[in-house]
Every structure is written in C-alpha cells, then in structure tokens.
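Every protein chain except one is present and positioned as in the full complex.
Moving on, here comes subunit A:
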C-alpha cells in the first residue's frame, strides 16, 4: 500500500495533546506510523491547512427501515439536490434523507470516516446492513434497540441481569449489532396500545416494570458484558416542555456507577440528542432553556457522555423509535405520519418537520443545542450531532461548528430570527461568550466520540498504530478571521485519507475506499434458559422462524469487522 507524508499542517489531536502545532503525519499500510518508518512517501503539502483524525459520528440515522421510509415517502426531499454520477461516484441525491451514496460522499467531504447508525430494529437488521453495505467509504456499525424488547422487559422485571446479558450477547451476534440502544424505554411498548410512559417511573402496561428499571438493568448488563460502548440512551418524555426534570432523573440513575471494560471507555451511559431533553416551562408558550442545569450535572459527573442534537433551522425529516413521540408530533404539525410497530421489539415513526427561524420555539431549540456545547467543561464527553436528520441534516455539522466557534456568527443568526428578543429571554445563548477552539472541536467530533464508542484503539487520533483516517481542511487557524470560512472549509475537506487511501482530493471524492462494518461479539457462558426462551418466543410470537433471523455476513455485510469481548469470567 502507498505511503504518504502529510507535511506542515496545523495538527489538532486531543489524544496526543497536539494543539495546532506543525506536525508531519506519516501513513503506511493503512495505518498511522512514525515518520521514520516510511521510505518513499507521496508528500501531501498541508501548509496553511488544518489536520485532524477522520471524524467519528456517534449518533446519526443513516441506514435502515425508517430512514428508507423517509426517502420513499418524501419525493420532495430530492428537489434540487441530485448530482449525476461521475468517476467513482454513483448518482446521488436527497436533502434531509439522502440516498446511501450521497450519505457516504457528503460525510467524506466533511472529513468523516466512521458513522454509527443510532437505531436498528433487530427484525430489520438485514435492511440496515443492506443499506450500510451500499454506503460507500464509511466505517459503520448499528445499535440494535433494546429498551422495549420483550425479553429484556421480562428478564429485568425479575431482576435477571445475567439472563439479560446472555440475551443481549445473542442478539448482538445474530443481528451483527454494535451497542445497546434504548429509546423511550417502556414508552414504545406502551405505544403498542396507543399509550406512553412519560416519566422514568411510569409503569409499562402489562409488563410491570418502569423505564428506570429498564435503563438501569440494561446498564448493569452492558457492564457485565464489558462492551466497548456504554448503553446509549434516548430517555422518556422527549421534546416536551418541562422535560429537563425527566432528563436529570435519568442522569441520576447512573450517579456513581463505574464502567467495566477493556476499551478505555470511561462512561457508563451515553445520553443522546440532549437538546431535545433540556426544556423548562410547562407549555409551548413559556418553554425555556434548562441547558445550564443539564450541563451542571454533566460537568460534575464524569461517568457519562452526551451528544448535542443541534437544531440547524432547516426543513427536515424526523424519525425515531420513539413511536408515541412521532404521533404527538404529527398531531402538532399535521404533516404526514408514518409509523411501524415491530413485533416484540420496538416501533418507529417518521414525520417531516420545518425548523423555521420565524417560529419562537424553533429559535429556542436552536439556542439550546449550542448552549449545551458552550457550557461543556469537558469536550471529550460532549459531542456534536444534529441527531441527523431529526434536528437537522448531518452535513450542517460545519455550520454548527461555526456557531460554536464564533459568537459573531451566533449573534448574526440570533438577529435573523423573527422572535430574536423572545428567544434571547428564554435562553442563555446571548450571554455566552465562549468560542470553542479547533482543539475542542477535534475532541467533540473524533477523539471523544471514538473513546466513548470504545474505539480509541482504531480511530479518533493520529497516534501511530491507529487507522490512517486523516482529514485535511483548507483552514488556516493563524489567519482565518471570517467565521464563514469555518463552515466552508469543514464542509469541503481538501483531503481525506481513509484506511491509508486518498478518498477525497481537493473536495472531490476520488475513491469509494474500503469500508468496514463493525460489530461486537460478546461471549458469555452458555445459558440454556435463555436459549429455551428464545426458541419459545420465536415459535409462539415471532412471524419469522429463529433460523431465518440471523444476518448472514456474506450476503449482507461489506468487510465485517468483529470486535470480540470475553464476558465469560
């Protein structure tokens, strides 16, 4: 494989503690190496440019059944977006729910190399894998959802953590999944009857268990399994005024808990798209930001990580396994509503949404997402996302970075809101003069996310031995004045190396790379009871046979990459 030397760039790498120093990065055999190890490299001149590890997205909805519902039922989302195929590129289009090709190209152009699909319904694992297989360039993995799964509800009702863990191990292997995702625990099962769980102590109909017990029990199982990632939570009561209390109640469930793993992960739980969970007030008339209370907790408890879920003020397509929330949303905006309840497992809904700068609440949501980022004391634990496509499309990350890095840019956007004064008074944003640095951005978009995923041995840094995923941006931190340059440069990587190969050159995609699909194989001691329970449930309640449930790696996955964990001890 080719050798490269990326010379003279300003390097930002929180893992190595490199903060804008000019360091040469050497690549050999697909890995980062010491410069002394290469003999005859192709030299890439990065003088005047910013160099970071490839971006790692911890939470986006980019593949699977609900994403495809979004594509197929929104032909209008394709308007003015299509680009013909060229060179190695297939034709590609779509705005908030792009086709798989566009997803791969757009992320690559932002310098991202690894993207996690945040919610995989296990019964639809094949579909999710088929889409990931067809998504070029990116290393991907998918989180199966567990928070409303009947096996989990029944085991945890009886406090059977060991059986829960054995079941999780089986399901991760069977669906080739990466981590334990929880969405509206219990509430989505309640949605099977048109109901919901609005707090973490609301009992789940019939199952006689509470969301709090589900989340805590799954965390115990996660740590017993020593998984690379922690439980990945979207708690109850998303999107409602006053819900910050539910969020804090959820955080507190995990207070003082310790992680157990060999992957360098330090958190016991990741809470996703916290922006949607940080609302005060008791109606849409008086909704206000509670970002300060939320971040106060996060800053003081280092056993958790979170991502922002920044609103980007676009027209987009919301989609979540929080079935009742999507019904609530369609009642609110009267736009089209798709819903699918999945036997024994989960549900999902899809509703288009317009975050209009002319609507007060949208402005408040926009401000809260940024506040969370600006109030974060430890950028290694707080990550940039838009919960793509829920709060906005992923290709707005550079815009979010601009807002986080420039108070002028924030104020300009604030002034452009119709209800700027009302937004100012319901939020804290105008009072925050912090401007995040590139070093902090590197933590929030690669070093921190890779670590939280238990993947710091592969991604997130330019340390020798790691995957040679390197992004070079046409951004000179010494001379750049205009915040617009941030958005422009980080949306158009000058170069992207993926596994040691150049996939983007001067903003153009030149290779489809050699993507990997990551999954976690956690071995547990044999558990005949769980095997029996699985067999019985398939026989009696599923509509596919157990033998037809497993994802066949050869058919459905591109370059499967198994991460082994031994939890038999």
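Just so we're on the same page, a contact is a pair of C-beta atoms (placed from the backbone, for glycine too) under 8 Å apart; a residue touches a chain by one contact, two chains touch by 3 or more; residues count from 1.
One rule holds in what follows: contacts and distances are computed from a predicted model.
One chain of the complex is hidden; its UniProt record names it "Formylmethanofuran dehydrogenase subunit B", one of "Winged helix-turn-helix transcriptional regulator", "Fe-S cluster assembly protein SufD", "Formylmethanofuran dehydrogenase subunit B" or "Aspartate carbamoyltransferase". When the omitted chain is restored, the residue from A:161, A:227, A:253 or A:351 that touches it is A:351. Within the set A:106, A:216, A:327 or A:360, the residue that contacts the chain not displayed is A:327. In the complete assembly, the contact with the undisplayed chain comes from A:72, out of A:34, A:72, A:158 or A:425. Although one chain is hidden here, its contacts on subunit A can still be listed: residues 63, 65, 67-68, 71-75, 77-78, 82-85, 88, 90-91, 93-94, 97-101, 123-124, 126-127, 130-131, 134, 150, 191-194, 206, 327, 330, 336-344, 347, 350-351, 540-545, 547-548, 552, 555-556.
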